[in-house]
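Shown here: the complex without one of its protein chains, the others still in place.
Right, chain A next:
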Amino acid sequence: MPETLGEGRDLIPISLVAHQAFCPRRAWLEAMGETTDTHQVAVGTEAHAPADDPTGSRSQRYRAVDVISHDLGVIGRCDTVELDESAAMTVVEHKATPVRRRPEVTEPMRVQVALLSGALADMGYPVTGQAIYFINHRTRVDVPLSEEDKAFARETVAATARTLAAEEAPPPLEDDRRCSRCSHITVCLPDERPLAPVTRRIVVADPDTQVLHLTTPGSRAYVTRGRIEVSKSGEKLGTFPIERVQGVVVHGNVDLSSGLIRELLWRSLSVVWCTSTGRVTGWARAAQGPNGGPRLLQHLASHSGRIDLARQFVSAKVANQATLLRRHGDTPLVVARLRELQREALEAPSLADLFGIEGDAAARYFESFLTMLRPRVVAAEELTFSVRTRRPARDPINAALNLCYGLLTADALRAVVACGLDPHAGFLHSSGRNKPALALDLVEEFRAPVADSVVINAFNNGEVRARDFSTVLGSTRIGERARKALIAGYERRVTGTFRHPIFGYDVTWRRAMEIQARLVLGVVDGTQPQYQGIKVR
């Protein structure tokens, strides 16, 4: 009911109404500022290039015409408006559609041209027709509108307003063909929401970009000619094309130029600063990001507590520790006990009990940690490890774990920031400790399969040797060579794929972290009935 909305209401972009006609959740995601970088979106953007170039106008054809209608409650932009001899106008909307598909006028397109021409008419111009121009087919299809079409367009505007005003996000479509054509599938996760194996295959491309680690102490990174260049004392150490960068992790004493930081944030990439031992000191995120509204709900949920989420984090962590120990170690009794603790965690009545279970499991797990290294390596390198010490690390294994946990936290931070959540409002870790609690929550289930496994493999394969570490007054520091080897091992691990235990498809560990973050987002905004941690088998 548009008339009940009142005069002071916000005008709704026509593109958003078209999305609503396609799928209400898509409209919601767009309004929440979620963006994706897919070929489809790039093609669409290029198709609309004429609409952003008013200089393409001729006497009988106007380009990029802004329209507004208070009556319809919409605002938008026509790609092209054509005039005939009597100055009557035709609205032409440009659409990119793969050539193998038929140039068909869909419901969302119909709604879109109805609103564009309605708004143009509302502004006092004589509109006589509408058309869609299919760029790839070079075909123009006229779209005559009936009164029902116009009424439906109005109705869709009202429906869009309701979607936007709702407290909760609209639920994803269930097994719907529309999803295969939707560019927002990577952030919507319609098939993953039920937490069951994904049967149909919708191809999601991984980004062709990399996380750049800056590790050389005393070096300086800046951007020049579109490349990130690193130099030390006037000598160039290397360059990297900025379009290939997915995020930057700074280890220890490396200077970033202000121009580089601005360029990264401008591209919505994040930077994480760590100490050379792997402690995360801070991060930078772009001012623009999605899901401002759900972020508020996250704080409310964090404040009131969500023991269900906390249980899953701990249970998955203990389960993964048990699995790693079973694979590499030789202590079946400890594994059996960890399995019991994993089940207990799912029924823990309070956070205090959870911490008890987590601590108990960690103590048993780390006691047996050394059995996961090859006895030959342990003997040759004179490795010792009995208890996990963070600061200071007392032995090479602890120092290596510290570094990898830092890298893992950096990735979890990026995943949390990518879906617009606040790293500080967590569910297991207390936000009162002034730590990035939600990022640390997410880290838990990835500790064993990602970080611990990298450390074990690095020592077992001889990529990292005891002589790469130096121990002074009981605290162990990593040398340059070992740090680079561990970072390389870590990057190989997180960019490598594994079979997802819940969904059954192959994903990279890095993408899995973002999926977990988005499941938390779903729990927060009401579209995800329950959260489930990743438990590798």
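Going forward, contacts are C-beta pairs under 8 Å (C-beta built on N, C-alpha and C of every residue); 3 or more make two chains touch, one makes a residue touch a chain; residues count from 1.
One rule holds for everything that comes next: contacts and distances are computed from a predicted model.
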The complex's invisible chain, by UniProt name, from "Branched-chain amino acid ABC transporter permease", "Propanoyl-CoA acyltransferase", "Iron(III) transport system substrate-binding protein" or "CRISPR-associated endoribonuclease Cas2": "CRISPR-associated endoribonuclease Cas2"
Touch with the omitted chain, as defined above, among A:Arg227, A:Arg279, A:Arg337 or A:Arg477: A:Arg227
Residue among A:Thr215, A:Ser257, A:Thr371 or A:Ser475 that touches the chain left out of view: A:Thr215
Option from A:Pro54, A:Pro98, A:Pro126 or A:Pro241 whose C-beta touches the chain left out: A:Pro241
Residues of chain A in contact with the chain not shown: 37-43, 46, 49, 205-216, 219, 221, 225-228, 230, 237-238, 240-245, 484, 487-488, 490-492, 495, 508
